[in-house]
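A single protein chain has been omitted from the complex, and every remaining protein chain is retained in its original position.
Then we have subunit A:
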Amino acid sequence: MDEIKLAKVENVRMIDRYNTKNPTVGTLYLTATHLIFVEPDSNKETWILHMHVASIEKLPLSTTGSPLLIRCKTYLSVTFVIPKDSECHDVYTSLLKLFQPVSINKLYCFNYQPNKDDFPKNTGWEYFKLEAEFKHMLVPNEAWTLCSMNEKYELCDTYPRQIYVPKEATTLMLISSSRFRSKGRLPALTYLHNNKASICRCSQPLSGFSARCLEDEQMLEAIRKTNSNTDYMYVVDTRPRINAMANRAAGKGYENEAFYENIKFHFLGIENIHVQRASLQKVLEACEQKSPTMSAFLNALESSGWLKHIRSILDTSSFIANAVDKGVSVVVHCSDGWDRTAQVCSLAQLMLNPYYRTIKGFQALIEKDWLAFGHKFSERCGHIQTDAREVSPIFTQFLDCTWQLMQQHSESFEFNERFLLILHDHVHSCQFGTFVGNCEKDRLDLKLAERTFSLWGFMANHLNEYINPLYKPNVDEAIKANLAPQCIKFWRGMYSRFESGIHPREPLGDLLLDSKEHCNSLEDHVQHLTKRIASFKSYISKSAKKLQDATSTTAKVSKEVSSNEINDNKYNYDKKLSELSAADDDHPLKASNMSFANLSLTAEQSSQPQALPEEINSVAVDWKPMRNVTTCSCSTPFDQFSKKTHCWRCGDIFCERCIDKNVALPGHDSGKPVPVCRGCFRQMQKQSP
């Protein structure tokens, strides 16, 4: 590639903030997609995806070379000291060209090729369909209908083709309402609760100081009427009052309670994207203080206002969730209805409906309220070169708020912190086409489903890493956020993720997830053994009978002994997989399930005792403890966030790269492919060619 002026620089010193005294010396490679730093002594590699780079800064020349400070969207911040200034300059200019393409067609996803046996390209693109999601809420129904007027994006080009509106809404109302709303984003249904209360979202009305639109007023009245429980509904303007007032001068503004009948209007005071961007900047500065005191850190955290903003988003979302829970419908907007509105609508649904707290549901929520209804990912996440003032951590805040809820209700979420981090990183990485473009229309125009891979397809292959081991489905219907300031915490695991020194040394989440998997393996093995024992017993009793009744030549058909009663694995994870893959037949695991189906034992086979030792050897009873394991057997060092995975066959611990094989173990009843290390994989192939 011509952008790369220099592909390899030796004797580069890498300095991270906590290790300023002993920099590591290694080789820096610049590839078309990554910046890779290799430490020859420790075998450690640091990979930085160009798309993850947020800023590159050339620091003043020092005696040891030219320092290049790279800050990433993953909150990694690292300095490379390059011996020669000219080399540093080459790396710098190459990176400048690479990290933020001008054209959206240059994004990583259009070049990305996963390992060929990973998953096919179309996997994941069909997992979620808007119609299915609304059908889930029993829409359309007697009150709500599918509006076909946006089939070609005539009403609103940043909305999905299918929008759901009140049955009563007339064509005139829809057209006029959309013209009266900023960017044509008319009120449309996003969530219908089981008590008829709904959440509709839109943008601000173009009301200015006195303008009205009768049809828009009728439109809101039609929305109110879909819910017969109450004679009023809330219109929530998520902005601070002052901002909304200021917008009136520009011919925009908010609903006047005098014109709109039966609405209760509320300002809820979430600050705009610029305030949030500045706040995040300050949070990162707070994290980057060099050996701060406790006071300095707390002061910096306070003055960043980050937790205040998080709390205010949760506060607004709680307001909406409470209203809906009590049976009152809510119409939500901010300015254009794609930042704050997306945040609070999705969070309110997360609080209201346990479905959205599952892995599949959370993805569906993002598909619906962020991807279909439009959010300017390209600008907000700085995917392509853009006005720096358009960048803002809106989606990150949504994840942060979700994390806050997870802290408060740890058993209500199917997914874990890792899931949120992976989501966050891939929203920025553009490795997958899922978050490319700003709305449904963009994605169709770019033909992403044909040209790129889907993040959901990728994630489906790693679901076991995202499970919250403490999840109890259906414990709570609706959950409430505790908004006391004492309960809003700083998400160290996100913003200070790469400062390996500061995190708990014994990460509970990983350990528990590991225990859970170990339990799954043992349960499966127990089931297998129980079946084996049952069939042995039946064989023995049959032979005993045969001996007794030697003259009889009629062979009795042995009854298949069912051992279903042992299967009490109530969090059965397979169910989730099949749910996901139900949406798509080409799901990778489904295919492999099929091919391994022949492994499950027939009645005749199961009474063959010869295979038993092998079956027993194929399941590790004890898994190596995680503590004190510092390197994988391939000598890759483990750090704080690298995933340690057990081989289900030998019980040893491996890094992600060494444990890329999934095979069904003969000692498992389910025949479900599970992670095994390469050594075990080879052995198994030898045994069963």
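Details
Simple rule for what comes next: a residue touches a chain if its C-beta (ideal position, glycine included) is under 8 Å from a C-beta of that chain, and two chains touch if they have at least 3 such contacts; residues count from 1.
One rule holds in what follows: contacts and distances are computed from a predicted model.
The complex includes a chain that is not drawn, and of the options "Aminotransferase class I/classII large domain-containing protein", "Myotubularin-related protein 9", "Cytochrome c oxidase subunit 2" or "T-complex protein 1 subunit beta" the UniProt name matching it is "Myotubularin-related protein 9". For the chain left out of this panel, the touching residue among A:364, A:488, A:659 or A:677 is A:488.
Within the whole complex, the absent chain has one touching residue among A:11, A:27, A:408 or A:464, and that is A:408.
If you put the hidden chain back, the residue from A:292, A:327 or A:679 that touches it is A:292. When the whole complex is considered, the residue among A:43, A:229, A:281 or A:543 that touches the unshown chain is A:543.
Not every partner is drawn; the one left out touches subunit A at residues 287, 292-299, 301-302, 305, 307-308, 311, 408-411, 469-470, 472, 482, 484-488, 490, 492, 496, 499, 501-506, 508, 511-512, 515-516, 518-519, 522-523, 525-526, 529-530, 532-533, 536-537, 539-540, 543, 607, 609-610, 612-613, 616, 619, 621-622, 625, 627-628.
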